[in-house]
Structure formats: C-alpha cells, structure tokens
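Excluded from the complex is one protein chain; the other protein chains are retained at their positions.
Labels run A and B following the written order; every chain starts at residue 1.
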Amino acid sequence: MTNFAAYGVREIRDGIAAKDFSAREVAASCLANIAAADTEVHAFLEVSEALALGQADKIDAAISEGRLAECGILAGVPVAFKDNMNQLGTHTTCSSRMLAEYRSSYGATCVEKAIGAGAIPLGKLNMDEFAFGSSTETSYFGATRNPWDTGRVPGGSSGGSAAAVASAQACVTLGSDTGGSIRQPASFCGVVGVKPSYGVVSRYGVVGFASSLDQVGPLARTVEDAAFALNAISGLDLRDCMSKDTQTDFTARLAEGVSGMRVGIVPAFMEAPGLDGEVKAKVEEAAENLEKLGATFVEVDLPHAQAAMSAYYVLGPCEAFSNLARFDSVRYGYCDPGHADLGSQYEASRGKGFGMETCRRIMLGSYLLSAGVYDTYYYPAAQVRTLITHDYRQAFEKVACILAPVTPRTAFRFGEISDPTLMYLSDMFTVSVNIAGNGGMSLPVGLGADSGLPVGVQLISPQFKDENMIQAAAALESCYDHVRIAPGFAEGKAGAR
Amino acid sequence: MTQHLTEKDVRAIAQYVRIGLPEEEVGQLSIDLNNIIDSLKPITTYDLEGVEPTYHPIDGLSNVMREDAKGRSLTQEEALARASRQQDGCFVVPAILGGGDAS
Partner (left out) sequence: MKRLPEVLRDWEAVIGLEVHTELTTLNTKMFCGCALEFGAAPNSHTCPVCLGLPGALPVPNKAAIESIVLAGLATNCEIEKESMFYRKNYTYPDISSNFQITQGPVAFCMRGWMDLDVDGAAAHERVDLKEAREQGSYTTRIGITRIHMEEDAGKLNHVGSVDGRIAGATHSLVDYNRCSTPLIELVTEPDFRTPEEARLFMQKLRQIYLALGISDCSMEEGSLRCDGNISLRRRGEARLGTKTELKNMNSFKNLHDGLVYEICRQAEVLEEGGIIYQETRHWDPTARHTIMMRQKETADDYRYFPEPNLTPFVLSDDFIEGIRARLPELPDDKAKRFQADFGLSAYDVRHLVEQRSTADFFEACMEAAGGVGAGGGAVPGGAEGVKPLAKPLANLIINDVAGYLNANDGTDLADTALTPARAVELVRLLADGAVSSKQAKEVFAAILAEDKDPQAIVAERGMEQVSDTGAIEVVVEAVLAENPDKVAQYQGGKTGLMGFFVGQCMKAMGGQGNPKVINELLAKKLG
C-alpha cells in the first residue's frame, strides 16, 4: 500500500488533479499508516478519521465535477494540527489533564484556512503541556518519540508536529512557536519548520501561551511544501488584532537562488558556550554552501541577544500566568468533584489538572508580576525587548537574512535533562526571534557527525520579510540530498502488517 | 544561589494562583523557582535608563477595532455543554468563601 503521507504537496495535488489517485485513497492510506506507525512514535493524540474521509470525498467530488479551481492549494494534502488548535469535531487538549475531555466549540483560523485550502485533516498532535517545554515529555498523555531514535525526544513543544512529518504520517503539520517550539523540534526530527513573523498567521483559536510571542507555522519535509502551507494559512484575520495582511506569496522566490544575497552570521552565537561541535560544523558547512551559491557573508552583532533568554523567561511566564487563569473548572476543563467551596474546587482542579512544568510557569509569572517585583523583572524585560528589536533592525540594514544554529545540540534522551534551567537552554538561539517578532525557520542539513542525528540550521528574516529566509532556505536545501523521512517510515507501516 | 522565595512564599503564590500543591512538592519547587529566578539575573544588569518598553512586537500597529455589528453567539446549550455543573441555564459553583472584586 502506497504511503501518500510520504509525498510532497505538489505530487499529491497534481496526482489528484490528474486523477492518478483519489483524495480518498490518500486519506485511507494515511489513516492506515498512522494506525501502524504511530504505535512507535506516538505523535497523534486523536485521529479524525471521519473528518479526513469526509474532506477527501468533498475533494474527489469537486475533481470529478471539474471544479478543480475550487480545490485549493492544499487539495488532498494530508495534514495534522498541534493539539492547542481548536478544530470543530475534535478535542483540544493542549496535552493536559485539564483539557483531556475538552471538545472544540469553534475552529481556529489557521485550521479552517488549511481545511479551506483542501487539506485532509488527519488528527491532533502531541505537544508539551500548554506548549511549556522543549521535549514533549510534559504531555499528560505521554511523550512522543523521535522517529530517528525512539529512545530520544522529538523536541518540543511541537514535538508531535515534527515527529509526524519525519515519520511520514503527515505531509504537512501545523505547530506553534513561542520561543522555538516549531524550530527546535524540526531540527531534532530533521524537517523544515517555519515560524513566520508575528502577525503573518492568525492566532485566533490557538490556545494562548504568551500572546505577544506566540506564532503559528508549518512543518514539512521541504521548503516548498512549507511555503505552500504558509500561503494557505497566512493573511489578515479580523478576529486577531495582531494579524497583518502581508500580501505575500511565500513560494514566489523559491527558485531565485541566493546569488548576491547578503547573509548575516552572528559571531557570538557561533562561539556560544554549550554549542556542540557537530552542530557548529553543520552551520559552518551551510555557510560555505551558501557562499558557493553566490551569497556574501557579513558578520552582524546582536549585542543584547544574551539578554533574550532572561527576557523570554520573564515575559513568557507572565503572560502564561494570566492566559491560564481561565482554566478554573467552572465553564470547562477538569473539575475535581465533591468540593463544598469554590476555593478548594479551584485548588484541587488546577493542582491535579496541571502538570509540574505548567505549575512552575504559572507561579513564576504570578511572582514576577507582583507588586514590587514587576519593576525588577517585567518592566526591564519589556525594555530589553526594545533593544533586541533594535539590534535586529540594525543588522537587517546590512543583510537580507541571518544564518544561525537552531539549538545547541541534537536530540537528547528521555529523562536526560531534568533541571528546568538546563532544558530552557534549548531555546537560546531561537527566543530572540520571537522577542523581536521576526521570522525564523529551521532547515535540515543532514546528520550530525558525532550523534548521527538530524541537525537543522536556522535562518532568520526581518519582520514581514519572511520570503527572504524562505528564498535562502530553498537555495541551501538544494545542496543536500539526505532523506527527510526517518529510516523505516518512508514506505509506511500499514503494508508491513 | 540567592534565595528569592522561601517555601512559605511558594505556598502563598500557589494559593494566589489557586493551585493546590502537595506538601511534598513544595521543597523541590522552591529550589526550581529560585534557580529560574536566578537565571533571570541578566535582565537586572543592563543600564536601561530612558529605554522605552515594547509590549507589542509589531511596530506602529495601532487602533485595531471592529464595527459594532452582531456576530454569532453560542446557544445556551452550547455555552453550558462543557461545564462541570449546570442549573437553570447557569454555570454552578460551590459556595464562594471570601470576597472577590466585582467592580
């Protein structure tokens, strides 16, 4: 049985349009594959079989009636959504006991746009609880395993989204990125992960972690697939005040190359303590490849970037503390039974409904916003945000995009990092991008020389110039011919039964 | 490591954010929170005199509003569908002890 989830967007769309195969065949093969393959990976929390087949039949009907134009740019493409995205007909659990039974009452804009563009929704994907984490280990429903080495984490928080693409269980997935949650798991799983500039994709319907940092983006195996998906989900949404109409075709410059493009490199990033040699080597190799393609490298300085981590761990928890206050057992969510007074119902429901990392972030945010403490941390963090934004703006006067590491090392083993402050270092190269609201993406550049595990490099673009990094990534991608699907998953597991 | 929070502080914060903490978790949580707060130190070391804060990452975006036009509401049944308890079309909470802030 063919595993259509291993195909690219264009192959599927063209194949369906040419009636080489039907959308229903695509959907059925993907569903059968998930049933077999996901026992190893555990990327999916819910498989939406009826929704997938229903959508496939709609596409097929349109094709057979010659209404090809109506089918959209993701026609028949099997996709799946991170489980912090509301989708009618599914649960939205945020991988938390708090929302284990929660059913969406409306659809997130990004989800509805993807489906509106013809995508076949396969289901909902595992994540760190409420997106707090870098390993997907904090999921109430158990960790997702890295398809390249199931003894290792897939990264996080969009670990399910990265693992599903890497294991060919979906062609494209959507993730969300507050400090690196798309790019880091994409790097760990060897796939492309795009965090667009803040405002490119509507956040409406995506459960908020830190509202001024959160952004939705696609994960895929090729830059082109990610660009198609971004075209489908981006655009102005009147329900998100922060969404922008950028009027960008993210596929427009895929074939333009980088000849004459000025690309920045940040020496402080390359010399950062904790950056593994094999990762550094891959970034340097990528730089050489870009130079060979005609790009010019310019050293740029981000003098306040080292404050980005602390600014992020102030702003993120503060917003999260407030955003998660709504989970109080009254209107929805886990309600611990049998309490005679509301205070004890609140405390028991939230105490049992939230995992430890979630509790840590909520409590941290509450402390940092409290009277007297606010001026020591929150206000300076907001000021540092100005400085970091300014640093990037200055750098981007000289370069079209910046090449950087995504994360200091390759995927770690389960349980290997238990100290939260060490776990937080996973984000050291990614958070400044969210702080400034820029675009950032992870591009797989093969396997690390020591670990033999996937390594990604990060490309960073100015705000609302996401096409710059996509252009550079597409050119750089052509230098590598490594497989994007983890060994053993390409053919699908359904046939093996 | 500087002790920013005592275990008593941690219990008080937990109570404020309405999270019931098992007593055996307070010790480790205190250590974790103190470590994390310690790691935030760089933020306190910059000379930020005269630097304006940034609260929203899109520079110049302002005044986003909507027209005063009706949209779709949920039905009462839909609104209550996920509630732990309901009665007479309302959500139900057990006895409220202590005041709130109904302004």
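Everything below uses one rule, namely that a residue touches a chain if its C-beta (ideal position, glycine included) is under 8 Å from a C-beta of that chain, and two chains touch if they have at least 3 such contacts.
On a predicted model such as this, the values are computed, not experimentally measured, just so you know.
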| item | value |
| --- | --- |
| Residue in contact with the excluded chain [from A:Ala143, A:Val330 or A:Leu364] | A:Val330 |
| Listed residues A:Phe44, A:Tyr102, A:Trp148 or A:Tyr313, member touching the removed chain | A:Tyr102 |
| Absent chain, residues of chain A that touch it | 84-86, 92, 94, 99, 102, 105-106, 108, 203-208, 210-212, 238-242, 318-319, 321-322, 325-328, 330-332, 342, 346, 366, 369-371, 374, 378 |
| Interface residues of chain B (partner: the chain not displayed) | 18, 55-56, 58, 61-76, 79-80, 87-96, 98-103 |
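One rule holds for everything that comes next: only the chains that are shown with their structure count from here on.
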| item | value |
| --- | --- |
| Chain B-touching residues of chain A, taken from the complex the two chains share | 102-103, 105, 198-199, 212-213, 238, 241-242, 244, 304, 306-307, 309-311, 313-314, 321, 325, 328-333, 335, 337, 339-348, 350-352, 354, 356, 359-360, 362-364, 366-367, 376-377, 379-387, 389, 419-421, 424, 434-437, 463 |
| Touching residues (chain side chain B, partner chain A) in the complex | 5, 9-10, 13-22, 25, 29, 32-33, 35-37, 39-44, 46, 48, 51-59, 61, 64, 66, 74, 78, 81-85, 91, 93-98 |
